[in-house]
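Note that this complex is displayed minus one protein chain, with the remaining chains in position.
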Amino acid sequence: MKRFWRDARHVIAANPVTLAAFVLFVLLVGLAIFGPALAPFDPIASDVPNALRPPSAKHWFGTDQLGRDVFSRVIVATRIDLTIAVSAVALSFAAGSAIGAAIGYLGGLVDRVVGQLVDVLMAFPLFVMAMALVAALGNTVANIIYATALINLPFYIRIARAEVNQRREAGYVLAARLSGNGPWRIVLGVLLPNVMPTLVVQMSLNMGWAILNAAGLSFIGLGVRPPTPEWGIMVAEGASYITGGRWWPALFPGAALVLAVFCFNLLGDGLRDLVDPRRRT
Amino acid sequence: MSGGRWLGYAARRLAMAVPILLGVVLFTFVLMRLLPGDPAVFFASSPNPSQAELLALRAKLGLDRSLPEQLAIYVRDLARGELGQSLTTGQPVARDLLARLPASIELTVVAFLLAMAVALPLGVAAATRPNSWLDHLARVVITAGVSVPTFVTGIVLIYLFYYLLGWAPDPTGRIDVFIGQPPRVTGLLLIDSLLNRNPERFLAALKQLALPAATMALFAIAPIARMTRASMLGVLSSDFVRTARALGLPRRQVLLTYAFRNALIPVVTTLGMVLSYMLGANVLVEKVFAWPGIGSYALDAIVVSDYAPVQGFVLAVSALFVFLNLAVDLIYGLIDPRIGFER
Partner (left out) sequence: MSAAGPLLALSGLSLDFVTRGGRVRALDRVGFEIAQGEMLGVVGESGSGKSVTAYAVMDLLEPAARIGGGRLDFRGLDLLGADRARLAALRGQAISMIFQNPRAALNPIRPVGRQLVDVLRAHRPMNRAAAESEAERLLAMVRIPDPARRMMAYPFELSGGLCQRAMIALALACQPALLIADEPTTGLDVTTQAAIMDLLRDLARARGMATLFITHDLALAGDYCDRIAVMHAGQVVECAPTARLLAEPRHPYTRGLLAATPRSGSRIGEIAAVGGALPDLTREDLPPCRYAERCERRRPECDAAPPPLAERAPGHAVACWRAA
């Protein structure tokens, strides 16, 4: 643990970008928790006479087509966007690593078949698959989460499987086996904790992707419904006004999206350096 | 590699595509069973089908039979190209898809070529001149590419090039309505207008295509450039490049014929991935630019719970995906003589 902190200091010192990403991350989490309290205006209260006003001292990010304060909406939306992404990633992480570790440990035919299947799935146009799933399951936020989780699943299965495969014959696994532990205890109690660092890195790199996917789905009108403030929908609604030069209703939530994804990607890179310094590029 | 060996490899690859296609069919079949509601209703020809029509449809779709039988009927219908009826357009889904497919293909292919034209040289330059400004530019582009959603890119481009600069035409559709479409031959406007010897239309179509294609290309540049850079760096430090230098081959030949062609091998695999992601991104780009392709067709249908087109869309994308992957594998086999030897 002490070494971890020393390495962490080293990585952050060598790479101030990671530090910046970490600060941004804290900010995002803060907004997700306290957003509704911090927002200066009610994010869904419309004020049609003041619709589509450009950014001003009162409305920092301007107002949208219903006169709602874009700044407040962007802030309040942080919670739902992060919630969707975090829940989806947590779900696929839990299910994917368990499945991957189990088949990686058992090996044999199941392992090979699932491995092939995962390879094909990963190459599949996953966004289309998520679209179809949400369309079939019903257009709700919960289904957006399930669909996003499902399309992330192959990545975790693949990584957990590969990592466990590598360690299957390691000394500590053999020791655990000799002292009479069953396969489940070995997978959950011995192997998973050892492959956890790699999985956590993947999780962080995956967060950005999950946010993009969820926002993409709501951009095309799936999942979150108006008037709920959510970055993807806000971009979609604002897009109609861009050709008239009114950029603020679409570009501020767009920028928030970019910032969030950027933050998780950088954080993931930093974590990877921490866990596996050799793979640094 | 000799022709015979390559053909053997191609045949094996083709055979491998079959189970994937079957899997896709199974997936859409399961999706159909998951759908809330009665499949007969959304295969009907009108929003309010008569009871008789529903019964007839149920019998035709085999909804009264066992699941395996239903699957068999489903596969049979697919094989005949029967994808049901769209409630929104009132047309058979297969016909709608065929009409709109060229728009999607034109967009994707042009974007893909554009992305390669930028990403390959960028990746090579970044690898041959580490830490130069080109290398840094490549890094920025790569990081931005994975962080900026396509629909945001599209909107920014519209704001810049349509509203501020006025270079791009109104970002809706494939060609200015006042200029009109060329007579349809392939459905690809760029090609049809050329066949029609109509430079004005060609230019109009090209202008209209520029922004959506650039949007999609920007998204595809990142993974291609990243892979090219990494792969080129690996190859440049390999033994055979050192040999080529030691033998006094000209720098150009060392870089292009010796290093680049070898570096392309893993890049080709990435290209397959990228194309597949582009099929998904298509939906978003088509929505931003009101592009009349299969993606926006599916979206229009999803919004009004018109399921047959959605299912048709998923099948079409999957078929494209399988076909593209096959093509990538075959190209791979042409570049790398060792393929078809292993195992």
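Labels A and B are assigned to the chains in the order they are written; within every chain, residues are numbered from 1.
FYI, a residue touches a chain if its C-beta (ideal position, glycine included) is under 8 Å from a C-beta of that chain, and two chains touch if they have at least 3 such contacts.
Please read all numbers here as calculations on a predicted model, not as lab measurements.
Within the full complex, the chain left out of the display contacts the shown chains B.
Looking at B:Ala15, B:Ala52, B:Val140 or B:Ala246, the residue that reaches the missing chain in the full complex is B:Ala246. In the complete complex, the hidden chain is touched by one of B:Asn262, B:Ser276, B:Ser296 or B:Ser318, namely B:Asn262.
Residues of chain B that touch the chain left out of the display are 238-240, 242-251, 253, 257-258, 261-262, 265, 335-338, 341.
Definition applied: only the chains that are shown with their structure count from here on.
Per the touch definition, chain B reaches chain A in the complex via residues 20, 23, 27-28, 31-32, 34-36, 143, 146-152, 155-156, 158-159, 162-164, 170-171, 230, 272-273, 276-277, 279-281, 283-284, 287-288, 298-299, 302-303, 307, 310-311, 313-314, 317-318, 321, 325. Within the complex, the chain A residues that touch chain B are 120, 123-129, 131-133, 135-138, 208, 212, 215-216, 219-222, 235-236, 238-239, 242-245, 247, 250-251, 254-255, 257-258, 261-262, 265-266, 281.
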